[in-house]
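Only one protein chain is missing from this complex, and each of the others stays in its spot.
The first chain written gets the first letter, and so on, giving A, B and C; residue counts start at 1 in each chain.
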Amino acid sequence: MSEFPFVKVQKEDFDLTTEINALRKGHKDIGAVVSFVGTVRDINEGDDISVLKLEHYPGMTEKALETIRLQAHERWSLQSSMIIHRIGEMMPCDQIVLVAVSSRHREAAFEAAHFIMDYLKTNAPFWKKETFPNGETRWVDARISDKEAEARWHQPLNKEKPA
Amino acid sequence: MSEFPFVKVQKEDFDLTTEINALRKGHKDIGAVVSFVGTVRDINEGDDISVLKLEHYPGMTEKALETIRLQAHERWSLQSSMIIHRIGEMMPCDQIVLVAVSSRHREAAFEAAHFIMDYLKTNAPFWKKETFPNGETRWVDARISDKEAEARWHQPLNKEKPA
Amino acid sequence: MLEILYFANFREVLGQSQETLPSDNFKTVGCVLNALAERGEQWKMALAENNNLQIAVNHDVADRATALKAGDEIAFFPPVTGG
Partner (left out) sequence: MLEILYFANFREVLGQSQETLPSDNFKTVGCVLNALAERGEQWKMALAENNNLQIAVNHDVADRATALKAGDEIAFFPPVTGG
């Protein structure tokens, strides 16, 4: 498993089946695989989007993603996990990000994948720039709801489930 | 979208990429796709498993899965969702079940996929029978933890996140 | 007539997956269970005195008090374990 790339930042698109097979490879004790795929929406804040450009901070990005991934492994009993984040130009419906987690039982995989996404949104140095049909551009604003989503994981461990 | 089969009970294996593409088709306003894949573990309750056989109640199964899926759509703002559950004989590492949900924002997709799995585990008429390497068989016992997982969704809506 | 279905270990223990009963004698699921229990100890333990017994009538979850009518499909099975 040492050669398995847990974190990838790449221009290329990814294939879900291929990536999940790689995530599962060598682990027979997996009962649950949860994956999250983030995709480019055709409308944001009410405006049509033609192109979404992803900028990142090389070096810090990989470090931040790996730190988040390891935090998830400390917090839950996981078999394996991976994060792929694309950079460069994307179109509506394109895949942007994949977070996938495997574990023995489903609870840990659901929680950990959600946790990784919430932390990625607020801690990994990526920036989105939208291009509208008329050619104008806009940097996407950080959302307060993302900060709040992350903050909810700060509370002490308990067994409550969101409703 | 009317021809898209939201619920499938089938002997055949499924391909994650193919199914997720079908789930997303025709929806440009998707920002998040969460999928859960349940797989056959090689060990259960400490015993090696050679074969896992899935029995179901034809007719009631499809109805129960569709009811659960629609409950999720009532509870969260979702773009689309699907459930595939395999029946018949499976081997360790084989895929058993797929639950996939798409939505504008990730919170709804994570919650709804988790909800559907928790309800499927306790409300859809499937039964698992394990075969050990020596040829002996055992019906899998229902787990109290699955009942508890379902029950946690019964509490009134709140904004707390599990920790 | 009533269609009776047995699943999983109930099917195995009772040695059948399906049978038909006359509907006239059975106003509720409980009446059916009482009649089946008289077939012997195996039936009594599996159905009448089993806290794990799950019941469906016409594909909906039911219980011993559920009323029956001609043509109903009644299923008996253990707690589900799919997923």
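Operating definition for what follows: a contact is a pair of C-beta atoms (placed from the backbone, for glycine too) under 8 Å apart; a residue touches a chain by one contact, two chains touch by 3 or more.
Only a predicted model underlies this, so the values are computations on that prediction, with no experimental measurement involved.
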For this session: Check the whole complex and report which displayed chains the hidden chain contacts.
Result: A
Seminar exercise, completed: Interface residues of chain A toward the undisplayed chain are 38, 54-57, 59-60, 63-64, 85, 96-97, 117, 120-129, 139-143
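Keep in mind that, in the parts below, only the chains that are shown with their structure count from here on.
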Exercise. How many angstrom between the C-alpha centroids of chain B and chain A?
Worked result: 22
Exercise. Centre to centre, by mean C-alpha position, how many angstrom separate chain B and chain C?
Worked result: 27
Problem set entry | Two or more partner chains touched - positions in chain A | 106
Exercise. Among the residues of chain C, which are close enough to touch at least two other chains?
Worked result: 83
